[in-house]
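One protein chain omitted, others in place.
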């Protein structure tokens, strides 16, 4: 039994509240246990210099955490004057994950900003951000399609993510912070709705791991992500099935 | 009739959700019409250098806005590498306002951080932050009193704030963004629960104003703040009356 | 009797030296007791992006203090790598105050920079900066009118500022640093030459204040500013009366 | 046949020059084809605050690239005023990889800095850095053991890294820049000398990938790293066998 | 005849106003033609880490220019967020020059800050800063000696500086900005009151120069500096002769 009473292959309760921020084209509040993230999608005209004139769009992400999202208050990055290496690494991961399911040509020369801001943190903030950002992105595309700004949906699949790890030599799904902080192996997995891998990041924190352990972790993650994908589709029921590949 | 149908002396609907962030000692989500701010209070041991050894505590504030709190996405301050002049000005105002109702000696050598993060903005974010931060501060002090860490409450009064302004030559209470952006005069007023002034900031945006207009603005603000004070007390019913002066 | 022997409603000796910096279009050294500020006005072609093509000009300000303007040397902001919140707040106030008396259309698509650099500080540096910057601005406009670059003066009124405060429960005009540092209430008032308010910033430092105290402070400030306006006109005798509204 | 004539499972020529920088305790020039990295190890007394008093040491890394290491000159990070997200991500990876084979208690309260500076880049700079940094670290520990500063070697295993990827649907070992820039899948693998995984980072650049492709990539990487481990041991012949697990 | 009518070996009019800033221990306004610099000396207890416990003091300098010191307004370094290379180079030069005439042991573990702020610039700001900073330093030491804080003067000689150059193939003393900007060779010379060199910085701007030209430039500079030394002594008449070596 885990510290919060879950089974090894059990995910924390998930809740996705669409349209949480009324100023944004697309937004959600995603809550996974005590981890809560606001994700918004902004679609701007124009692209970064390296895409100018290419006819292709860009999808990028910024990630932040409110200072008191954690048990101990963390200094605000705007006050420190720079984003930490951890923040940069996470927002690069979110951006790559969402680009993997976007048809940049269908998007046209537009930039989508996915802002993921953690208001409460209990482990798994980067994977919750990816799962939530996908819904915000899909909602924004719905709105642009409805307004005739986009002719066809740029989405080619859904994408979702979870963490898995080895704690006390047991393979666990969806680590809470307490588990994550003492995990021997920590792994983040991003897959498409059709079950293919987009990103795998596995790190030995306490001891190196074997190929067989790697297989067990991947299998557990795949099962978890199937559930996340179902939850995403529940928020976007008819529309999503119409444009998924 | 104002653009959202309110009377000149009518405040937008107010909602204060206490304990919105479970990781913080004190927290609220304050919603004033479409303006929504998360306020958290963190109590740390220790004080800034200029208070070391004085036996007195410190109350300070940091303010931020999610990039898509506004209709147009604003660049993230952590990415730009510094806080704007507007942000610094606001967080200094919040800090001064809350210090005005805190007995620094009763607090002892502790620092309270009041983080006010705007998740959706429609005018009045600085005054909503002050009103909400007071509740977060009071909740944090409740918790420290209950835990025996504080012997007596450091609160000497409540504090709340509102904006007033002159728009199209009419004196209006609680300006929404659309009104604020075309106001001739814009004024923020902070008062204690007992009705004394803590801060007054009046700015001629379009034309200079007279002493008589100043009086009208102050009277309208005072009426509005009385209602905010009542709402604060509704969230903190018995406890607050016991420690207010 | 105040610590420097002044009456409660007495301003410190004022001296305005026009054309103090020969490289600038307009400049003064303004000395108010021991507070001394160099103000220069620079008129550049072009405006910030948000005014491009509008036909309107812009007036902005930057404020600084030499490291040893104060009794204790302060670290240089250029060395620290950023301007403090106090500096940003002051230069925003100066800019707003001067814009309030400038006809942006008569200015045309030009930007005026008002640099206020404190070479010696003894309280009241921000209000002295406003009073001095107005003279520098007027001198620069004179020069542009004489050169035929401007067709008509963009000045619609004069502007000046003073501080007032409550110290030991007495209402005092023009606080020196020693008074300012122990004031219960501190207030900066900016008015036009015709006596209307441009900015009022009142702050309770030690205790909240009443509406009646607020009236006393405003009355004392108004009297003080009339004297400042006279001094400004003495430096700019015939020319100014010709273009004031 | 690959663009440089290699077989799919063939690594580029590898050369490790030990003691390349005579000022450092440990150093190498590692050359993998046209990728060339200077790695130095510095051992300082003291540890970061979070380890003070723990009796444990710390291993960290900084990574840089000379501006003209690449075909196009890249702006210098010292000039831009900050390290890029890519740089921070790489140096965090190098640090974790080397910590995975260091016994922090045997190191004692010392900090090892592993500086990896790319003087010429043709793909695989982060994996070459890990492979080279291990040798620099081992050389530095040799020196400290010889000097009696360390009682026993803190090394618990060797560590090395390689990249693999899918290019034109073929699984390739050790991608050169030209291959990397058009890879569909890019994967960096870090393993210990005894063949266990320390880090796996797989990214879909062009298309998502299957579990079966993942297996092929891991197998190819494992074979490549065995060769790198042999080369490391050739530079550190007798000494290394004595302290490896 | 030079553009301002001077002979080749003629210096611009010099004026040194001592005690220009009443808040500082030592200060001057130095005016050399249209170049005007405020120099202040601040003596603080304590030294930088590399001198702690050595019994020796430190003399350092910071240099700045008001934005409108020049004909064209220059962006403020505090706004740009960093000091330029030119500024850093100049303040390092001033610091070295003043340290050359200070007995660091007689100073004791104190730090002297020499702030040189150019309020108007017409060439030669760095050499005027050195000449003026020496007087500010001497005045500050006078005050500390009078107060019994220093037992003996730390000054071992005076120091002054001038610029010389080759313009249109003529060797000229004390270049004004117009001359400096088209000089073929530009040279700054710092010497002690007893005529020895402290710094020589010669730069070919337009063409390389010969050893013979170098001799002519040095001779002209030496003559100029003798006059500056006389002016310094006129401001510090009896006192200085007593403590010079």
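Just so it is clear, A, B, C, D and E label the chains in written order, and each chain counts residues from 1 on its own.
Assume a contact is a pair of C-beta atoms (placed from the backbone, for glycine too) under 8 Å apart; a residue touches a chain by one contact, two chains touch by 3 or more.
It should be emphasised that the depicted structure is a prediction, and the values quoted were computed from it without experimental measurement.
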item: Among shown chains, those touching the left-out chain; value: D, E
item: Selected from D:11, D:38 or D:221 as touching the chain missing from the view; value: D:38
item: Contact with the hidden chain (one of E:15, E:52, E:92 or E:151); value: E:92
item: Absent-chain contact - pick from E:100, E:119, E:150 or E:171; value: E:100
item: Residue ranges of chain E at the interface with the undisplayed chain; value: 82, 85-86, 88-89, 91-92, 96, 100, 157, 191-192, 194, 196-204, 207-211, 214, 218
item: Contacts of chain D with the absent chain, listed as residue ranges; value: 21-24, 27, 34, 38, 40, 42, 44, 62, 64, 66-71, 73, 76-79, 81-83, 87, 113, 115, 117, 119-121
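The working rule: only the chains that are shown with their structure count from here on.
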item: Approximate Å spacing (C-alpha centroids) for the pair chain A, chain E; value: 60
item: Where chain B and chain E are represented by their mean Cα positions, the distance between them in whole Å; value: 51
item: Two or more partner chains touched - positions in chain E; value: 81-82
item: Chain contact topology (line, ring, star, complete or other); value: line
item: Chains that touch, pairwise; value: A-B, A-D, B-C, C-E
